[in-house]
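A single protein chain has been removed from this complex, and every other one stays in its place.
Take a look at chain A:
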Amino acid sequence: MSSTVPSAVKRPEKPGRRKGRLGGHGWVAPVLLILPTIIVIGVFVYGLIGSNINTSLQDRHNIGPSQGFAGLDNYRDLFTDDDFIYSLRNLLLYTATFLVGTLCLGFLWAWLLERKARGESLFRAIYLFPMAVSFVASGVVWRWLLNNAEGDRASGLNRLFGSLHLDFLQNPWWTDERWGILAIAVPAIWQLSGYVMALFLAGFRGIPEELREAARMDGASEWQLYRHVIFPQLSPVALSAIIIIGHMSLKVFDLIMAIAGQTNYTTQVPATQMWVEFTRGDYAKSAAIGTILLLIVAILIVPYLVSTYRQERRR
């Protein structure tokens, strides 16, 4: 930070260097105004991340104080634990499904609605409404829809498949050991595809009509129009959607708690394991899982934030 101070202080001598912003009217007052936030975020985000990493390195497996420094032992234990590896695998499968599902459906819906469709606002409202509902509330109905009973005892979707003579579609949903986690992605996709649709719709609307006209005048086919004009224009939107859905996905918790419960093996992910270890009082293990989740999210987010930061500087 120190290197930016001198140049910033000089800024008033170069008017217009940063268009649309003011400088040189003293920076004590603005810093004072934003200081509470800086302190709060400093403590509650960065301070606690540091403290959490520290706990994860301690030999502290019950509510008592730390029994000493354990180094990376807790992490080594986690990565040699089949249960935890299974959680990570579940998280990966879930994230891939959730991302592909929301992006495909969201794009398809936006594309269908892109040209003034009759009743557009109604469709948009229906596609978006699940977003207003909590995962806990939607979990109540999805637990029932994804019931694993088959045949006469079947309820939910299996029952629906049965009565439509689509029995081959009946399956054990989230209780399947290998693919059960994918069943959790179904309600997640239901809930957030509308969000991705809204993003893509804004992207479509942001493309000037002249651009399309120009491409058509140049003799571009519909496919070429999409390939060379529309997709490139939509790629920033797609990136935002991947970042948002991706990071939500990596934090999945509520939905699993509401549908399968905290101790269900087939749907366990790091976040649910973290809660279970916390309730057992194994703070070091709990903190280590939290830190691993942070690292996974950071791999996705930090490059994005850095590029956003660079853009800010250029403005």
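The rule is short, and it goes like this: a residue touches a chain if its C-beta (ideal position, glycine included) is under 8 Å from a C-beta of that chain, and two chains touch if they have at least 3 such contacts; residues count from 1.
The criterion applied here is as follows: contacts and distances are computed from a predicted model.
According to its UniProt record, the chain left out of view corresponds to "Carbohydrate ABC transporter membrane protein 2 (CUT1 family)" among "Ferredoxin", "Cytochrome b6-f complex iron-sulfur subunit", "Hydrogenase expression/formation protein HypD" or "Carbohydrate ABC transporter membrane protein 2 (CUT1 family)". For the chain missing from the display, the contacting residue among A:L57, A:A154, A:A183 or A:A215 is A:A154, taking the whole complex into account.
Contact with the undisplayed chain is limited, among A:L78, A:L93 or A:A271, to A:A271.
The residue touching the chain not shown here, chosen from A:F69, A:W144 or A:Y265, is A:W144.
Only one of A:Y75, A:F123 or A:Y226 touches the absent chain when the whole complex is considered: A:F123.
For chain A, the residues touching the absent chain in the complete assembly are 1, 4-5, 8-9, 18, 20-23, 25, 27, 29-31, 33-34, 36-38, 40-41, 43-46, 48-49, 51-52, 55, 105, 108-109, 112-113, 117-119, 123, 125-145, 147, 149, 152-156, 159-160, 163, 187, 190, 194-195, 198-199, 202, 221-223, 236-237, 240-241, 243-244, 247, 250-251, 253-254, 257-258, 261, 270-271, 274-275, 278, 283, 286-287, 289-291, 293-294, 297, 301-302, 304-306, 308-309, 311-313.
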